[in-house]
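Below: one structure, written as C-alpha cells.
Removed from the display is one protein chain of the complex; every other protein chain stays in position.
Labels A and B are assigned to the chains in the order they are written; within every chain, residues are numbered from 1.
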Amino acid sequence: MPWWALTLRVTGIGWFIAISIVIGICAGLKLDTWIHTKPLFMLIGLLLGTIVAFYGTYRAVQPIFNPPGGPVEPPDQTGSEGRG
Amino acid sequence: MTGKRATQLALLGVVILLVAGLVTGAIGAAITGRDPLLPTPGIHLAPQLITGEARGETTKEVFSTDFVLTNTILSSLITSVLLVGLFWLGTSRLKVVPGRLQSMLELIVEGLLGFMESVIGAARSRSLLPLIATIFLFVLFNAWLGLIPIYQSFGITRWTDLSLTELSKAHVTDVKGKPTITVEDLKHVVEAREAAAISASGKSEAAVEKEAHKFAETNRIEITDAGTIGKQLVVDGNPVTVEGQRYAGKAAEKIQEAGGKVKTAQAGLSAAFLRPAGTDFNMPLALAIISFFFIEILGLRALGLGYLSKFNFIGSLLRFKLIDAFVRFLELVSELVRLLSFTFRLFGNMAAGEILVLLSAFLVPFVITDIVYGLELFVGLIQAVVFAGLTIVFAAVAVAGHEEEGHTAAPEHKQPEHGGGHS
Partner (left out) sequence: MAELGLHLPSLIIYLVNFLILMVLLYFIGYKRILKTLDDRAGRIRGALEESERVKKQAEQAQVEMRQQLETSRQGTQVLMEQARQMAEKFREEEMAKARAESEAFLQRARQQIQQERDAAVEELRGRFADLAITAAERVVGRTLDKNAHKDLIDKVLQDSGQVRRG
C-alpha cells in the first residue's frame, strides 16, 4: 500500500477511537436501564470500547511498522490534515 | 505605485468590513449592550421538513411511515441532478481533443483511478471506480453546494425565537399596562410546553395535560432570554425549551388578538429549503452502509466464504481457542464500529461546518465568515477524499487475505494476516 493510503488510515483512527468508546458506553447504559444494573454494563461497555479502540489503532498502524512488502517509503510531504 | 495603492485600499476595505462585522454582529451587540441586528440562527442537527403539516420542524419520528421531504433530501437531489447534468454535458459529445468540462471530468476520473490502482490494483479499480468516484463527487458537491452564499437563504420563516422575544415584549407592553396574558394565550404556551415535555421526558400525554392545566391556573408565566441561541419559556419557575414553533406562533397570534404587540418584520429562518445533505445524519449513514456492503461483497468475491472466517469467533470459541475467538470478535466489532465512524466523521465535519458558518455569520459577519468559508471549502474536499480514500483502503484490506495466500500476489498489496495469526 502506498504511503498516503497508510496515512489516510491512521488519520481515520481518531473518529474510530471516539466512536468505539462512545458506542460501548451508550450500549452499556442502555443495557443498564433495561435490567437496572446501573454502572455495571456501562463500565463493561467502556472497557470493551477501549479494547476495540486499541485494536483498531493496532490494526491501522501495524502495516506501517511491520509492512508485508518491505519497509514503507517515507512520504515526500506530510499527509493531509483537517478534521479527518 | 498603483499596485501598492490597490493593496492599501483592499486592506482598508478588509478593516472596514471587520469593524462593520463587529458592529452588526452579536459580539459587538453584546459589548455595546443592544439587541443584535441579525436574527439568531436556528441550529438543528436533525433535518427539517419542508412539506407536509409539520413543515419547518425537524424530523423527530425515527419510524415514520409518512413520506416527507426534508431540506437535506431536496439538496441531495439537486446535487444528484447537477452531477448527472455535468457528466451528461461533459461526455455527451466526447472529443479526442477534450473541452474544458470534459478534461476536468477526465482529470477527476483518471486521478481517482490512479489512486485506486496504487492501492488495490488495476483490475479491481475498474470495478470499484463507480462507487469511489460517486462517493467522492457526491460528498464534495454536497459540501460545496451548501457553501454557495445564497444556497441556504430561502426557507420557512421562523417563529420560535422571534415570537418568543416578542412574547416577552408583549408581556411588558400589554394594552392594560399590566403583565398579564389571557388564559387562552396561556393554553397555547402550555401547548408548547406540552410538546416540549412529550419530546423531552416521554411522559404520558394526560399527565402533561394535567400538569399544564395546573400551571395555567397558577397564571404565572414569564419568558426569559436565555443566551443567544435558545430562547426559553419559564413556566412557574421551571425553564421549558419550546421546540415546536407552531405553538409559539399561535401564542404570538393570540397575543396580537388580545391587543398585545408582536412585531414580525424581523423574521429568521426556521428551515431553509436547501441544506447541505452532509449535515443530515442519514446521508453519511447511507454512504457508510453502501461503502460497508461494497467492501464486504468485494471481500466475499475475492476470498469466497473463507472471507467470513476472520469474523467467525464462535467457531474458535467452540474449539476453545479463547484468544483467537476474542480477536475475531474484535475484528467483527471493529468492522461495525468502522461503519459508524465513517458516518460520524462525515456527519460531524459537515454539521460542525454548517454550525460554524452560521455562528460566525451571526457573531462576526463578513471577514471572519470568509475565513470560515475558506476552511469549509477545504474541509469539504478533505472529507470527500477521506471517505472515498478510506473506502478504497478498507476494500484493499478486505481483499488482501486472498493475495497473502500467494495466488496473484503483488507485494505491495499484501496485508498482514488476520485473526488466526495472533493465537
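Everything that follows uses one rule, which is that a residue touches a chain if its C-beta (ideal position, glycine included) is under 8 Å from a C-beta of that chain, and two chains touch if they have at least 3 such contacts.
Since this is a predicted model, take the numbers as computed values, not measurements.
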{"item": "In the full complex, displayed partners of the excluded chain", "value": "B"}
{"item": "Among B:Glu106, B:Glu296 or B:Glu335, the residue in touch with the chain that has been omitted", "value": "B:Glu106"}
{"item": "Listed residues B:Leu45, B:Ala123 or B:Leu336, member touching the removed chain", "value": "B:Leu45"}
{"item": "Given B:Leu287, B:Leu303 or B:Ala395, the one touching the chain that is not displayed", "value": "B:Leu287"}
{"item": "Residues from chain B at the interface with the omitted partner, ascending", "value": "44-47, 58-68, 70, 72-73, 76-77, 80, 83-84, 87-88, 90-92, 94, 96, 98, 105-106, 109-110, 113, 126, 129-131, 133-134, 137-138, 277, 280-283, 285-287, 289-290, 347"}
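Basically, only the chains that are shown with their structure count from here on.
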{"item": "Chain A-chain B separation of Cα centroids, rounded to whole Å", "value": "23"}
{"item": "Complex contacts: residues of chain B adjacent to chain A", "value": "115, 118-119, 327, 330, 333-334, 337-338, 340-341, 344-345, 348-349, 352, 378-379, 382-383, 385-386, 389-390, 392-393, 396, 404, 411-416"}
{"item": "Chain B partner contacts - residues on chain A that touch it in the complex", "value": "1-2, 4-5, 8-9, 11-12, 15-16, 18-20, 23, 48, 51-52, 55-56, 59, 62-63, 66, 68-70, 80-84"}
